[in-house]
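Heads up: the structure comes next, in structure tokens.
What you see is the complex with one protein chain gone and the rest in place.
Then we have chain A:
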Amino acid sequence: MAHRLGLLLPLLLGQLCSQLLGTSGDSMLHYWDLRADNGSWGPKRTQDNGSEVSAHTLLFSLDYQHVQVPFEITLWIMLASLAKIGFHLYNKIPTVVPESCLLIFVGLIMGGLIYSLNDKSPPVMNSDIFFLYLLPPIVLDAGYFMPSRPFFENIGTILLYAVVGTIWNAFGIGLSLHGICQVKYFNLQDVPLLHNLWFGSLIAAVDPVAVLSVFEEIHVNEKLHILVFGESLLNDAVTVVLYKLFKSFCEMPSIKPLDILAGIGKFFLVGIGGIFIGLLFGMVAAFTTRFTKTIRVIEPLFVFLYSYLSYLTAEMFHLSGIVAIIACAMSMKRYVEANISQKSHTTIKYFMKMWSSVSDTLIFIFLGVSTIGNNHEWNWPYICFTVIFCLFWRALGVLVLTFFVNKCHVNTVTRKDQFIIAYGGLRGAICFSLVFLLPEFSRKKLFIAATTVVILFTVIVQGMTIRPLVDLLDVTRRRETSPTVSEQILIRFFDHLLAGIEDISGHWGQYYWKDKLEYFNSMYLQKILLREYDQSKSSIVLLYEKLERKHAIELAEAGQLIHTPSSTSLLKIHRQKVKPLDQDLMDNIQEILTTNLYKIRRVVSFCS
């Protein structure tokens, strides 16, 4: 406990200072301004306007205005990061309370402090900042490291949940809330149907940031994880369309059926357009990295630049930015990884993780901060019913959709999985930002209050209880095994086998299309996008090289690289009884090691 307070206290003081200096009134500002004009040091000159300037040299002065913006941003990020260290120092808490909850609490405290000192609402998270700066790193990280095999195997289910499920939720919540509004007792009758539907559309969407932060800690099996997570990413397209649709409906005097059809058409445009832009930028990025052999240092930059550009381009055309950036990351990954150096790969990985972690933390803290203030209208019946309906419609939606999925699919979703999918439908910062983007109509504060409560409820209550529930229900966990070459070979083997059987039985199934894509890839794409001599290195070989490298590094770090076969020794570390390395392989590995990041002192003992 003491550690955390010790770390946070200077930060809080720093923040308070910045608040006081930055935003507080009148007389103080003038005083600092005068000083600011004159700069920080050096002898003073009398000013033209004849204002009072002291003649003596200023040894020390404060010029806060000059650095205000970057300074405050850095302080916020610093607060976020120190809070993160604080949580992990005190080990017990993260196992019970997920990190996101703790961050919201810190945000609440900060917000409370700012509010009490300044006596006005603390800075609300600007929707632009969220959508343009805070969200892309997280989604990029998610897309780049998305395991593509389970994703594409379950793509049908994911799309069904994301598209149909979100529409179902949106209309369900909107209509039932409208029903509640009709009840005279609650004093809500002036909320029109369209506004309710609009609110329903923005509260229905499951949030990837919240899902990621909670599911990361509970380690459920891969399929379940990818279902919930994939859904939370892809439903952005639907949310964008519904939100804009209702927005335009609100502005139009009357709604014709043609408009509704246009809405449906728009959905396809948004989704497919997003994918197309993502693929375009992904291919260009892969092509660019083909030529970066001589300037390895800026290779990571291309990955980030192209992905961000794809996001911004999609947002520019009012398409789904999230879908674009995911498509970009997934398409570019395969070719970029083959083209760039090992160091660049490590750099990309760590920068991405770092950025997404910072964004994630900032988002939750800002969520907490923005909760405090005068932005809310606490109409408790509406709020309670919103929470109830969110849970109810999600559960119902998952149940119905899974019924259809299990009929068509061999890969069934069990009851336990269904429960976790329904329970894991967390709402987060996207809803929050969207609700602030609503135009200023009369009951806006009601919606803001309802959104805040829903988000806090899902993140805190559902986030905290999902881990014990997963344990209680004994949901299949992720198997924590390291990848083996034989597994990789078997996976490939089955791919080919099933593609062949599908061909013989005349069925155009999953493996058929995968095969076709692989063929197209090897014939055309690889020739264009990969550097010349690196073409067609099979994934089996890549995995094998990676494992050998890892093994060799472990051996070297343990102190010896043995030249001749020795059956025992430090190979006890491995559960696999891998025989030691022969001469050719040794040379291969030493060559790999010299180009590697680690500089190990190689102690090669020649036993003759």
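Please note the rule applied: a residue touches a chain if its C-beta (ideal position, glycine included) is under 8 Å from a C-beta of that chain, and two chains touch if they have at least 3 such contacts; residues count from 1.
FYI, contacts and distances are computed from a predicted model.
When the listed names "Signal peptidase complex subunit 2", "Regulator of G protein signaling 11", "AP-2 complex subunit alpha" or "Calcineurin B homologous protein 2" are checked against UniProt, the chain not shown comes out as "Calcineurin B homologous protein 2".
Only one of the listed residues, A:497, A:528 or A:558, touches the absent chain: A:497.
Only one of A:63, A:216, A:337 or A:515 touches the absent chain when the whole complex is considered: A:515. One of A:254, A:294 or A:505 touches the chain omitted from the figure, and that residue is A:505. In the full complex, chain A makes contact with the omitted chain through residues 408-411, 479, 481, 484-487, 489-494, 496-507, 509, 512, 515, 519, 535-538, 540-541, 544, 547-548, 576-579, 584-585, 588.
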